[in-house]
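Of the protein chains in this complex, all but one are displayed in their positions.
Up next, chain A:
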Amino acid sequence: MSGRVLVGVKRVIDYAVKIRVKPDNSSVVTDGVKHSMNPFCEIAVEEAVKLKEKKLIKEVVAVSCGPQQAQETIRTALAMGADRGIHVEVTGKDYETLGPLQVSKIMAALAKKEDAQLVILGKQAIDDDCNQTGQMTAALLDWPQGTFASEVSFDGDKIKVVREIDGGLETIKIKTPAVVTADLRLNTPRYATLPNIMKAKKKKIANVKPADLGVDLTSRLEVVRVDEPPQRQAGVKVETVDDLVGKLKEAGTV
């Protein structure tokens, strides 16, 4: 086994920023807005670095798809302990329509190219909340998947994943190579401290175009309109049960 782990990181609008819809309702304002690494991607990077520190894997490669600024996100991953980075350059219209299908095609192509033993991704991104990339990547590679991982350990040549599911916790064993997606309780990510940021400037980030990987970025989806959620209306207080029934009848729901 190559002992190489691929970690996908996504640059998203910071979770504390108030989102504003563009006046033409085409999308959300991103110009100059504070961005940071997707919190679940931070957890994914942390897990990969922890595995390397335990000497279970040999190399951590951080991957991000996007315009020039995606390199900042890769640098943060390098500062957390990744060994090298791959920046898949996607700009303009392609970047606006970049979604889980395209990213998973890219990740699958890179996983094959880099001969990765494991692909770790965040379970979902906080901007689109799709929760699809990890699953699609596994399907495209025909690899097993351990999603919503709250615990990952190596068991011989298999990986034991404890998954967070609706009913509680599910433990599965999957063969490598595999795809794992990180959930909240997997670990607490370390800080990217300044000495590590300085060292990260010396680590390599390779520049790759999607065409070089043979990936077609056409989107199957078209965003028709983006709107803010409707303003919450004040509720109506009623005095008696009859009033309540009366109001419900008025609204046509009873």
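The rule is simple: a residue touches a chain if its C-beta (ideal position, glycine included) is under 8 Å from a C-beta of that chain, and two chains touch if they have at least 3 such contacts; residues count from 1.
By definition in this document, contacts and distances are computed from a predicted model.
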item	value
Name under which UniProt lists the unshown chain, selected from "AP-4 complex subunit epsilon", "Electron transfer flavoprotein-ubiquinone oxidoreductase", "Retinal dehydrogenase 2-like" or "hydroxymethylglutaryl-CoA lyase"	"Electron transfer flavoprotein-ubiquinone oxidoreductase"
Touching the absent chain when the full complex is considered, from A:28, A:139, A:165 or A:198	A:198
Of A:18, A:202, A:220 or A:237, the residue in touch with the unshown chain	A:18
Residue ranges of chain A at the interface with the undisplayed chain	14-18, 20, 23, 31-34, 36, 188-191, 193-195, 197-198
